[in-house]
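One structure, as structure tokens, below. Some questions next.
What you see is the complex with one protein chain gone and the rest in place.
Letters are used for the chains, namely A and B, taken in the order the chains are written, and counting of residues starts over at 1 for each.
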Amino acid sequence: MSEILIKNASVCDPAQGINCETMDICIRDGKIVDSVSENAKVIDAEGKLTMAGGFDGHTHSAGKINVGRFMNPNDAKKNLVPGLSGQVARTEKTRAQVGYNTPNTYAIGYRYAKLGYTTICEAAIPLLAARHTHEEFKEIPILDKMGLSLFGSNWQVMEYIRDKEPEKLAAYIAWGLKASRGYGVKIVNPGGGEAWGWGKNVSGLYDPVPNFDVTPAEILMGLAEANERLQLPHSVHVHCNNLGKPGNYATTIETMKLFEKVKPSRDRQSLHVTHVQFNAYAGTSWRDFETGAPMVADYVNGADHMTFDLGQVIFGPAMTMTADGPVEYANARMLHEKWSNQDIELEDASGVVPLFYSPKSFVNAVQWAIGLELALLVKDPWKVMFTTDSPNGGSFVNYPEAFTYLMSEKRRAEVISGFSKMALDRMVLPGIDRELDFYELAVMTRSTQSKMYSMPEKGNLKVGSDADIAIYDILPGHVDPSTEYAKVKKAFSGAAYTFKNGEIVVKDGEIEETPKGKTYWVNAKVPENIDTAMQKDIDRKFRKYYTVSKANYMVEDMYLQKPVEIGTEGVF
Amino acid sequence: MQVVKLSLKKANKIPIEADNANPDNFAGKTAEEIGAIPVWYGNGQCPLGDLFNVEVEGSGSVENTKIVFEGDVSRVKRIGQNMSAGEIEINGNVDMHCGFGMKGGKVVINGDADSWLGCEMAGGEIILNGNASYYVGSGYRGESCGMRGGKITVNGNTKDYLGEHMCGGEILVKGDAGLLPAISNNGGKIVIEGSATMPASEMKNGTVIIKGEVFDLLPSYKEEEGTEEVEGVTYRKFTGDVNVGGKGVLLIK
Partner (left out) sequence: MPVIKDAVCSLCGSLCDDITVTVENNKITKIENACILGHSKFVGMFEHDRIETPMIRKDGELVPVPYEEAIEAAAKILVNSKRTLSYGWCSTSCEAVSGAIQLAEETGSIIDSTANVCHGPSALAAQEKGSPSATLGEIKNRADVIIFWGCNPVHAHPRHMVRYSSFSKGLFTEKGRKGRTMIVVDVRKTDTAKLADRYVEIEQGSDLLLVTALRSIVNGHEDVIPKTVAGVPKAEVVELAETLKNAKFVCIFFGMGVTQSRSKYKNGDAMSSLISDLNQHTKAVMIGMRGHYNVTGFGQVATWETGFPMAIDFARGYPYYNPGETGANDLLVREEPDAAIIAAADAGAHFPQKAVRHLARIPVIQIDPYANPTTEIADVVIPAAVVGIEAEGTAYRMDAISLRMKKLIDSKFKTDEEIVKDLTEKVREMKRGA
């Protein structure tokens, strides 16, 4: 039995409504408890901000990121955020590290932990390539992991929706999650992946997918229905159609509206829209491109069925990676950049393209502003998850820098002062004076995630929760983030302590221990007769169309590190 | 004026990585201080003085510091890496990455140079009085910008991929240049007095002049009407690479 007493911590835990109150936290055997014995090890956290461990609910950290590493070996030595990037030699405690946008697996674990983050959700697992994702998970130390499985351009999904077989569709989703050991349903540019199989794309919610006679809107509604039928812990997680195109804010709002009629089966949103920055563009071309954030925020402020994340841009080099194959091809052609593509048979597409966000580019400057506008114009922080869609908008190691943008108007003004007049004319950020406080920041980086993923043991410091805790060397009330943003950045860049399951993994910004993290996956129960009927259909898919056998498709138990199976009961 | 003379105590097969051996690090230092500078040798580090005899005459600023390598240093990598000023003279063959990322000053090599001479160089001058190997003035793997400025003169031949991804500066090769010189050139000037094979593939910008024979001209260059005269020599003028919408100029005889 191991016990720890964190004394005099300045606790900020929005899940309990605790806003920077001085209190003690007790830990026993990896969990937060009411009290501990006198034998407990005492950590003095006086004067230090204490939160639940950070939770990155949308990051590309395993699987596709390997293509990014592979095609950009020049990323390895980039040391743009000292202490959190570049080449680091191995030590007795840590493996060798490289990279900035595409760090090796070990660096991903260490660096998230240094930021006080303890859980990550990989944003895109292709079912057929899921084994690979889990192989990388195994080599990411410290963090708990989960991933979202891709269903948005899947033949079987589209056929069941076209043929109006909602029960079999739900059974297929349950099976797909099991096959890939995924946590939730990811939909990327619904139907667009299949169109990309022919070098094409879909143009919006009602543009039918070639050869399958379904529309993106039908795919979204069909999957949402299946998602709720299975009572999955997370809602569908949607990357909207038309990503990256001027004028796409309309598609985004239209998508959000579609879900007003979806009734969530659990106490959470019925829709999560991801990296909305890339989907909140107004204008009709890159010439008259401007922010669409006010319109999107307006809608979100009046809606209560959804959450979203930012996809904030960080200036400098980034590595874009997405299942949205046609978008990456367009990026590569427009920017004359390297282009990797990997279409997955019967399932989806994907692409990877490096790019550089420059404050001198008016488009990039406006993109940077849109992310912040969304965060600041949406009134309720519980609807907002902070992300950079790492490393699409920029590497996660820049989160502390991004926090200063959210917490300080002065800091924003500093950055904005370098923008062209054309850029300023296309954004509304300069007129926004809202500054987030530590409580709101905790909501966007921890509490929202716990709620939206139905993970009550994560993202809060309640008794019974996992003892994943971040302690930062900064004291709310004694520092003014609005002016002293350098202190904010420093404190968040290297936690005084990070606890993972009650173990000190980071101390004074350095790695102390590197335990293995857990892998969460969802096993949704489906009536046997429906499952059997569905299996017949996919057996045919394997016999005729797949190039691997069904038996070899399923991710075996041995690939899951410390698996945590979340069971749900499908309603049929 | 400060002159630092270095000579290897004994020949080595395992390369020494002398990325600290440049005027910026040596200026104003005594022989003992220079001898104490760590260098990588295989999978360990040791003081420079364990491997080299170090002699120092005078003391000077970086601009006034000259380093002289006496004898063969064909297994000493990264000499002059990132140097900003001063001079390095190498009286023998030198290993890879000599003058990597150099920003100023001068490197004179009285011998042959191994691959990546002047890789990602931004300023200064390299004079090679011998032959060069692969990737003179190129960039690191995956980088889209190689040499950015400065000048490299090769008085002998070079092997393949001369000036790959060059975005600025100038390279002059008095001899032959091997396969695919000036590939992906994006603003540099390359003059080859000898022969070259498949020059200027995917050139976006810049000028490439080849005085000797050209083998296998790539089918992505458009021959312009008329001729062009440079320093009294008449050339046929090609523009391209058409496949990258290139505005590069390729002059051949």
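Note that a contact is a pair of C-beta atoms (placed from the backbone, for glycine too) under 8 Å apart; a residue touches a chain by one contact, two chains touch by 3 or more.
Please read these numbers as outputs of a predicted model, since none were measured by experiment.
Shown chains touched by the hidden one, complex as a whole: A, B.
In the complete complex, the hidden chain is touched by one of B:73, B:154 or B:180, namely B:180.
The chain that is not drawn here is touched, among residues A:206, A:356 or A:545, by A:545. When the missing chain is restored to the complex, the residue among A:128, A:170 or A:327 that touches it is A:128. By the touch rule set out above, subunit A reaches the unshown chain at residues 62, 65-67, 69-73, 75-76, 87-90, 95-99, 102-106, 128-129, 131-132, 135-136, 139, 155, 196-199, 211, 329, 332-333, 337-346, 352-353, 544-549, 551-552, 556.
Residues of subunit B that touch the chain left out of view are 13-15, 40-44, 96, 115-116, 134-135, 140-142, 179-180, 183-184, 198, 201-202, 216, 218-222, 240, 242-243.
Keep this in mind: only the chains that are shown with their structure count from here on.
Subunit B has its Cα centroid 45 Å from the Cα centroid of subunit A. Across the complex, subunit A is touched by residues 140-143, 244 of subunit B. Listed in rising order, the residues of subunit A touching subunit B in the complex are 71-75, 336.
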